[in-house]
Each structure stands twice: as C-alpha cells, then as structure tokens.
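Shown here: the complex without one of its protein chains, the others still in place.
Entry: chain A
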Amino acid sequence: MAILLLAEHDNRTLSDQTARALTAAREIGSEIHVLVAGKDANAAAGEAAKLAGVSKVLLADSDALANNLAEPLAALIVSIAGGYDTIIAAATASAKNVMPRVAALLDVAQVSEIIAVVSPDTFKRPIYAGNAIQTVQTTDAKKVITVRAAAFQPSDAGGSVAIEAVQAAADPGLSSFVKDAISSSDRPELTSAKIVISGGRALGSSEKFKEVILPVAEKLGAAVGASRAAVDAGYAPNDWQVGQTGKVVAPQLYIACGISGAIQHLAGMKDSKFIVAINKDADAPIFQVADYGLVADLFDVLPEFEKAL
C-alpha cells in the first residue's frame, strides 16, 4: 500500500526537510503521495510535484490549515489515512505537534525521529539524547513515523506529477491562531545550511553574540546556531538552539564557538561532516568530537577569522 508524506512548508516554499524525509520514505516503499496542507499553498505543492520519487501530490486548502494547528490538520490526515499503510513526516516542530495526535486517533504507535530504515517495518532511532541507538520493529498495521531529516540526504528534483485537490476535514474548532513571531533573516535555514556557526554561553550577552558571531556568519553565508545554555541565558532566540531538544543539524561545516559540548548539544550536531571547535578550555568535551580544535579566546579569534576569510 501507499505512503503518505506530510510536507513541511510555509505555503510559498517547500522545506528541504521534506525532500530528506522523502528519501526515508523511498526506502520504505515506492508509491508516495505528498500531502501539502495549507492556505494558498499551490507554490509549495508545485515544488513537491517536482521531487523525484513522488507519485502524486495532494493539496488541501482551507483557512483552518493556514497555521499548522494540530486539530484540523490531524483530522485531515486521519480522513485520508485509510488508503495508506505508512504516514511519515520530517520531525519538524509542526510534525512533532501533529503526528502523535494522528497516531493516537488511529490507535497506533508512533516511531519518533528515525535515523535509518532497516526494512519497511524496522527502524533505528536515538534514545537518551543520542547516547544509545534503538532498533525497533512496528507491529501495527499502520505506521506513523517522524524522520530526523539531518540523517538523510535530500531527494533531488526530477519528476513532475499531478497535483490533486483533497477536501479539508471539518475543523474541530478547539484552537485558533493568534500570532507568529517568526524571525526573518537573509541567512540560510539552520537545518539545511551547508555551514553553521554556533555560539555558547561564553559569548556573555546577546550584544556580544551578534557582534562576534554574525559577521562571520555573513562572510561564510552560514546559518547561526546556539547552545541551550546561550538560549536559556537569553543570548540567542529559541529557534537557534542546536541539540537534542532543539534542532538537529548535519552541515558540511559546523563551527562551535565557546561551546563546552554537553551531551545534549553534541546530539544535535555530531553528524556534521567537519566540526571546528574554538574554546578557551583545552579540556572542553567539544574537542573530543572536533576535527579541528583551536584553544583560544573566541573574542580574539573570531574577528581575525572573519578578516582572513
């Protein structure tokens, strides 16, 4: 039977994480339908229709679906779930919100944040903040799965399939959207950037964070991340947090500045291709995973680094 892949998008563009979750879906089966649920999301649906390996795109359009509210989105997915034996999505904030609701409504377990497909019903997933990897086999007739996108390469564009409209389910009317405070910047998205530069508590203030980290990010065309300590201290916004409970990234180059390397943080970046650590403390655990370590004060080194680029 077919696979339903829930797309991550902002109505205008499709997230790179969907192309990565598609790669996981293609390891499970071959008939893949991508569900784009939103409001005026034709552009995002158009992008989904071009991805290699997609059989069909389903576009659901309604006001209730405009802001990823869990209840109407779950109702929609459940209303079309009969035709699928696997329902899958990249483990974004939106999918982490809605997919367990879908699983419970279908009375099946969810397999969260898989990092590998062993067979169509068996998957690997990290537990204990990535300190152990569990292989689990589902016994339910329907599988609900979220995918740690950083663990899979994105599927390329290459196809061109039909976009079919589907009816939104009735909105249960339990919640309503008030407002978004979404940070906008010209920098690439954290989860899909080729280079990420992250700052830790050593930055000392949000002003210093901006002053020292951002110029290097601009020069490199890098996304900016932060440790949990830096976010908790208010030096960086929550959506910059890299780690087990924040974003999991796997860029070509990850530059950790003034980050000690708590297990929690390592879980979010240790699959990066190359890791650079800059820290005053030569014993910081971050050096145990870094390809290139520089024991130095980041306030001295980063401006020099920026100038030399």
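Here are some notes:
We take it that a contact is a pair of C-beta atoms (placed from the backbone, for glycine too) under 8 Å apart; a residue touches a chain by one contact, two chains touch by 3 or more; residues count from 1.
Criterion: contacts and distances are computed from a predicted model.
As stated in its UniProt record, the chain not included in the shown complex is "Electron transfer flavoprotein subunit beta", which appears among "Simple sugar transport system ATP-binding protein", "ABC transporter permease", "Electron transfer flavoprotein subunit beta" or "Ferredoxin". Only one of A:Q137, A:Q153 or A:S205 touches the absent chain when the whole complex is considered: A:Q137. Touch with the hidden chain on the side of chain A covers residues 10, 67, 69-71, 74, 92-94, 96-105, 107-113, 122, 126-140, 172-183, 191, 194-195, 220, 228, 231-232, 237-239, 244-245, 247, 252-253, 263, 270, 273-276, 287-295, 301, 304-305, 308-309.
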